[in-house]
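Below is one structure, written out as structure tokens; the observations come after it.
Here the complex is missing one protein chain, while the rest keep their positions.
First chain written, first letter: the chains are A, B, C, D, E, F and G, and each begins at residue 1.
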Amino acid sequence: MTNEFYIYLSILTPLIAFFTTPLLSSNPNLRDSLGPIGGIITFYSSLNIASLYLDGEVLSFTFFQISETLSISFKITGLGVIFGLVASGLWILASIYTIGYMRGNKEKNQTRFFTFYSIAIFAAICIAYSGNLLTLFIFYEVLTFSTYPLVAHKQNEEAKKAGRLYMGILVGTSIVFLLPAIIIVWVLTGSLDFSANGILKGNISNEYVPFLLALFAFGIGKAALMPFHKWLPAAMVAPTPVSALLHAVAVVKAGVFSMLIVITYVFGINFLTETNGAVWLIWISSITLLLSSCIAITKDDLKARLAYSTISQLSYIVLGGAIATNIAVQGAAIHIVMHAVGKITLFFAAGAIYVATHLSKISDLNGMGKSMPLTFVAFFIGSLSIIGVPPMGGSWSKFYLMLGSVEKDYLLVIYILAISTLLNVYYLLEIPAKAFFQQKRTNIQVTKHPLTVYPTFFAAILTIILFIYIEPLKDITNLIFGNS
Amino acid sequence: MIDQIFGVWNYWIVFILMMIGLYIVISKKSLLKKIVGLAIFQTSVFLLYITFGKIAGGTAPILTKNIDEIYSNPLPHVLILTAIVVGVATTALGLALTVRINKAYGTINEDEISASDLVEYHKKYLEDNK
Amino acid sequence: MDNLILKVCTKVLFTPIILFGLYVQFHGDFGPGGGFQAGVIVAAAFILYAMVFSVEDCKVIMPPKLNFFLLALGAFIYGFVGIIGLILGDPYLSYDVLGSTKEAGQHIGILLVEFGVGLTVCNVMISLFYSFANFNFGKRNND
Amino acid sequence: MIGEIIINAFLVTLMLTIAIFIINTRKVISTILLTGTYSLVAALMFVSLDAVDVAFTEASVGAGISTILFLAALSYLPREEKEEKFNVKHIYAICTCTIIAGLLIWASYDLPLVGQLENPVHQNLAQDFIEGSRNHIGIPNVVTSILASYRGYDTFGETVVIYTAGIAVLVLLYDGVSKTSKIYKGKNK
Amino acid sequence: MSFIIKNLPILIVITPLMFSLIVAVLTNNRIAWSLSTFASFLTMIFTILLSFEVSDRSNISYYLGNWPPPLGIEYVIDTISIIPIMIVSVIGLIATLFAHNFITLEIDKKLVSKTYSLWLLTIAGLIGLITTADAFNLFVFLEISSLSAVALVALGSKVDRKALVAGYNYLILGAVGATFYVIGVGLLYGVTGTLNMGDLAQKIPTLGLNKSVIVAFTFMMLGIMVKAAVFPLHIWLPNAYAYAPSPVSVLLAATATKVSIYILVRISYTIFGSSYEIYSFESLRYILLYLAILAMFAGTIMAIFEKDVKKLLAHSSVAQIGYIVLGISLATSPGIASSFIHLINHALIKAGLFMSIVAMGYYTLKRIDVKTIAGLGRQLPITFFSFVICALSLAGLPLTVGFISKLYLIKAAYMSEGIWLPFLILVSSALSLIYIWKLIEGLWYNEKSLKIEKIKELPEIYLPLLVITFLNIYFGIDAGLIIDNSFIASDALMSGIK
Amino acid sequence: MLDLLIQIISIISFVGGVFFILTGSLGLIRLPDVFSRIHAAGMIDTAGVSFIILGMILQSGFSLITAKLMFIGIFIFFTSPITSHITANLARKKGVDPVGKTKGKTL
Amino acid sequence: MFLAVLIALAVSFLLILVRLIIGKTTYDRILAANSIGTIIVLGISVHGFYMGRPEFVDISIVYALINFIGTVAVLKLFDKGTLGDK
Partner (left out) sequence: MINSKSIALFLFLFGFWLLMSGHYTVLITSLGVVSCLLCVYLTIKGNFLDNETIPIYFFPRLIQYTIWLIKEIFISNITTAKVILSKSEEPELFSVKASQKTNEGKVTYANSITLTPGTVTTQIKDNVFEVHALTKEFGDDVRGSEMDRMVTWLEKGK
């Protein structure tokens, strides 16, 4: 059994799920079980890939060659391993949760939903293991297109409008900025392959670096840098599992992952440091970070608040990349995992609440903690993780980011991080606080679905586990800059 | 000297003739007049070719018994024969189109045609936005 | 035109003009002229006839269907002469192989080819006149 | 020799005069008659430049068939052009034409003089054609032998062009062209 | 069999030509169509055989009438000309297959066989243009193709009277262009005494610096630029493509201007390439470059504001021609190669776009408008799928042919002009997204405006439509064939420049 | 001797032809209305043409050209009255008033 | 001698051209055009003799023919307003 087998396995499993789901539409149980099974297989192969990567194996293969310098190829990188683990691991949870949500909510068109869910995961995993910018771009687009039917799942006017905004911003930015950026890289270097120290060094004059980086930063609309963040709150009309997928697992993570990949493997952090090409990005991401936190406070809709929280958290990751030191990038990479787990907890909780009560306003949640204790405890743990309070996983990443900025003497960044944490505390902890300590206003029918509650709680526990077992993750992030 | 002048005189007049034809094509509004202009333009080009083929003191390139005869160059003649046919084909097609345009629009004046189109466009626009 | 003199004289002139056209057609080798000019002259005779009498009268002599068939046939003859050369092993439009000697072959080739040209040109001109003269003849809707 | 030149110059100038008259005639019939005359004079010019075949064709086509076609088309067209005021567009046109004419006249300084035996046109090919026509093809009219044999493919193309024009006009002036379309109307009820 | 191999260069021209003569006299429309399809199929087979021959020998010279070149007319097929021939014959076949269902819609039943005759003549004319190595013979075929194309365009008058005016303008401008070309050839003939392109290329350098040659070059280029619809001379194109009958739009949009552009290349590099040093056409190159840039933006912006879909696509063609000409004007081997790549790819893209849009317009009344086709995409999923693929290809999304061509164009532009030119190209292609999105949105999201009950797809057009869509993707993935051949061709062209 | 005679006769006929042609052209200019001018045109077509063709026939000697020249002459003789007649006829029909008096009962 | 004839023909050509241009009625113009045709027919023949290649008289015949048909066409157009059958 060759080592590439695991790559094939992890890529093909969701693809097979994609093709078989429509065939099994008559048998909902079998159809729904495809998700968890696929997730387990993918996660298993991702773990194998990770261990192989830690052993120093270089895994790469070319799927096909378009022309001499262009190809569709896959390659395992440190960042890719992390993202692959996140995507596949959370797929297990998400798919179990989705079953509960969809059945509990009695949604229509479930087959279509599951079909596109699988293809989205497929695209995410392909992004994780892509070996060059072209492959990355293609699956980036596949991800965009495949999530569109999910966003517009409800097919009413509002959903369609949101879907249009979603597609408009994501496809627009990717073609208008990202694709040209990729082409420019190709023209400059004649290659699109990722390399541990970047490929641009020596091929571009220093003054152009910020511009090229800007094309990438704004082109990767999924990273939700302001001013291209509007799609994220708009996409909140989607069913909650989709929001979870969008905000925690696949889409936004694909965005920031691409960002990090570009910064580390295309530009190279040393090159960025030399040219100071990423300084502006620090400020942009800081502004995004603060502004979106402020907006989040004003939102009464639970999912909208979480969405702005996501925007803010994504900026942490971009910020980590922009600081461009080893530690900061490692922190960013770890934050991908931590935020994913934390945010998925929060969304699961929100979805569970919605399934149980059909409530989506924060102000309506007063006193609900007593009806749904497990859910709100999970929500509380998730919030703490996002805020960065030990012993939750989120504290690690914030710690690394701060280390990174200290290393570079960006003291202002530390202040910003601190302010943002305070804001986080305010807008996230307000919800469990209200749920537990306020008086319940009306009698609300609560019909919990077990498959929505337990994954939520499990995800919350996962945040704590990740705080303790951080070592393997650290090992992988240490290898981001080369396998030596 | 006179050789010099007449050596290029033909060319010059032919060039000016061409430009008169071209001028008519460009500036006249009447579609029929444009075709006339095109005919003049093309005929003048034919003259240019034939002028190239001429040898002073030569005769038409139809062989006689006299071996020493100087014949003008027959190749341009052949080319122009072809070109004349192409010219009449263009004229015929242009006329057919003009006739059809006149039937469809009731005019062959360029400005009036575009005005008519504009009116039609606005009518359609109004209908669409009812 | 309802003019006695013109009608009678056209009848008289019709055949000599056509014969003159045919003369030009077959004497293109020796003097000015050839298929193209001949075609035009023959067509001119038909056009004269159509103008003086009526297009319908002219269609008795040259029915439109025949006219159209000959129109295509002329060009076809030309192309086909070329194809014969091709089949006999020479490049396209090579007449050398058509006759016993090269010169005879060229003669036959040129004669046939010119005939094809004449046929096409003559019929195209007649067809053009038919089209132009009788456009809008029947009842039509507005464009 | 001088006679030739005089005839040439006379005819060319005559053509110029006619062309200038054509620009501003507004009666279509005069335009057509003048164009016919223009073609006739051009044909005379061809005769004087030794191109008898071309003259033959120009006379029968340019002056004959073209004029008849114009007249036939005129049956359906307005007989008089609309009056045009001299406007900016004319100035543009004049400028364009002047520039192009200037370009051509500039080019004419490097063109070989008319009628010189040593011109490249006469040095290349011409003699081969004449000898070839005499010896290989055996036809006195060199033009015919080039037309039908040496450049027979051009002539084939020419035949196809005229065929195309014939068929195109036939199709365009087909009597039933504007019968109402059943498909379009039917589909939208 | 050997005589077929020996005569392939002429067979690809006379097959459609002779069949067009036969087709014209038929009365049965179905037979006429079958025969036309057969003819174009045969042409494609011959072209494929010819391409094998060319790859063996790299240069095939064919003497028509068995007369050696300066005396007679010569046909030359080489690695360069095989590319446009391939485009014309393949697109010709696909378009002919496609035409069957649509031609009776817009054209009187009794005229169908004659229309097919004109159709085949267009194809034959275009191929003849490419193959010939004789400057004057080129003119003859130019006229065959343009006259038949004009007639075909004007046939659209049954649906919209503007087709007549479009055809008229096409005719007049085309004739002026052709006459300009003839003047150029005449001047060259006057100073060299020959018409054969190879011969001309040899003789022009011996003349030294000659005013007539410069003017001749200018005139020939101007003439062909009209036909190729290079920017300021493109005014005939949008209307001609927009108001032509639907299948004709497909054929013309995909082939006609491509061939003219090929001739542009041929003239500037084969005839005048050998005297490049003497005249140093550097400034002329820049004129072409700026025109191309203007074309890119003008075409795109016009397309953005256009409502009529066929016209929109025609405007986009103007912009795409700008890209192609830009590649040529770089005057480097990668530049020309990128032009050739885009030449092929744009033919595939535009054929696909026109086919799918026309197939949707089948149900609309008269003009295909952004409004009238609203919502049709949902009812015609396969057609819509093809449309989306081709549209994305036009925008240059990876995995489609459009991406490949844009990539190489930008690279070539960067290599010879620096970063500003790629930047402009990127901006204009970003702008092109606007109109593409407008169409996709109209087709998919907008509510259906037509009150037609029975809308279902036409299975008859699946074959051509899916073939072209497949080609759009296939050559986007396995681009080696196109890229390699384009580079071979451009190297062959550049080797002529001394 | 005979040659000289033929030369002289042909020159005379040329002179005659030129005389009639010029007179005819003059007549075309200065005669008052279209009907009168037709007579002048008729003079060119008959006397002018025939004299000049006669001169040319004499110049060419007896050959095919003679025949062809005669055909030209005959053709012009044949067509000239027709064109004159239809021009006059049409002018009358369309109401062009002749100058001078009108005798008898005209149609 | 032939040159003299040619010049005389040219002069009369110009004279008739004056009539063609000043016209007055259209019938004058047609008449003048017809006469110009005749002059040109003669001119071509004489020119052939002048150049020493008199065998191209065929062109003159075609001229005469075209002249005739052209005149008939113009007159028919004036008479009936069309060249076809109404």
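Here is the rule we use: contacts are C-beta pairs under 8 Å (C-beta built on N, C-alpha and C of every residue); 3 or more make two chains touch, one makes a residue touch a chain.
None of the values given here were measured: they were computed from a predicted structure.
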Hidden-chain contact residue, picked from the options C:Leu22, C:Ile84 or C:Val97: C:Leu22
For subunit C, residues in touch with the removed chain: 3-5, 8-9, 11-12, 14-16, 18-20, 22-23, 26-27, 30, 49, 57, 60-61
Chain not shown, touching residues in subunit F: 19-20, 23-24, 26-27, 30-33, 35-36, 38-40, 42-43, 46-47, 64, 67-68, 71, 77, 80-82, 84-85, 88-89, 91-93, 98-107
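One rule holds for everything that comes next: only the chains that are shown with their structure count from here on.
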Shortest path length from subunit F to subunit G (each step joins two touching chains): 1
Shortest chain-hopping distance from subunit D out to subunit E: 1
Distance-maximising chain from subunit E - centres being C-alpha averages: F
Distance between the centres, which are taken as Cα means, of subunit E and subunit B, whole angstrom: 26
Inter-centroid spacing, subunit B versus subunit A (mean Cα positions, whole Å): 69
Separation of mean Cα positions, subunit G and subunit C [Å, integer]: 25
For subunit B, residues that touch 2 or more chains besides their own: 18, 22, 52, 59-60, 62, 64, 75-76, 79, 81-82, 85-86, 89-90, 92-93, 95-100, 103-104
Junction residues of subunit C - those touching two or more other chains: 1, 6, 24, 30-33, 36-37, 41, 44, 47, 68, 72, 75, 79, 82, 92-93, 95, 121, 128-129, 131-137, 143
In contact (per the touch rule at the top): chain pairs: A-E, B-C, B-D, B-E, B-G, C-D, C-E, C-F, C-G, D-E, D-G, F-G
Partner subunit F, residues of subunit C touching it in the complex: 1, 3, 5-6, 9, 12-13
Of all residues in subunit C, those that touch subunit B in their complex: 30-32, 36, 121, 128, 131-132, 135-136, 143
Footprint of subunit F on subunit G - complex, ascending: 1, 4-5, 8-9, 11-12, 15-16, 18-19, 24-25, 27-28, 30-32, 34-35, 38-39, 41-42, 45-46, 49, 54-55, 57-58, 60-61, 64-65, 67-68, 71-72, 75, 78-79
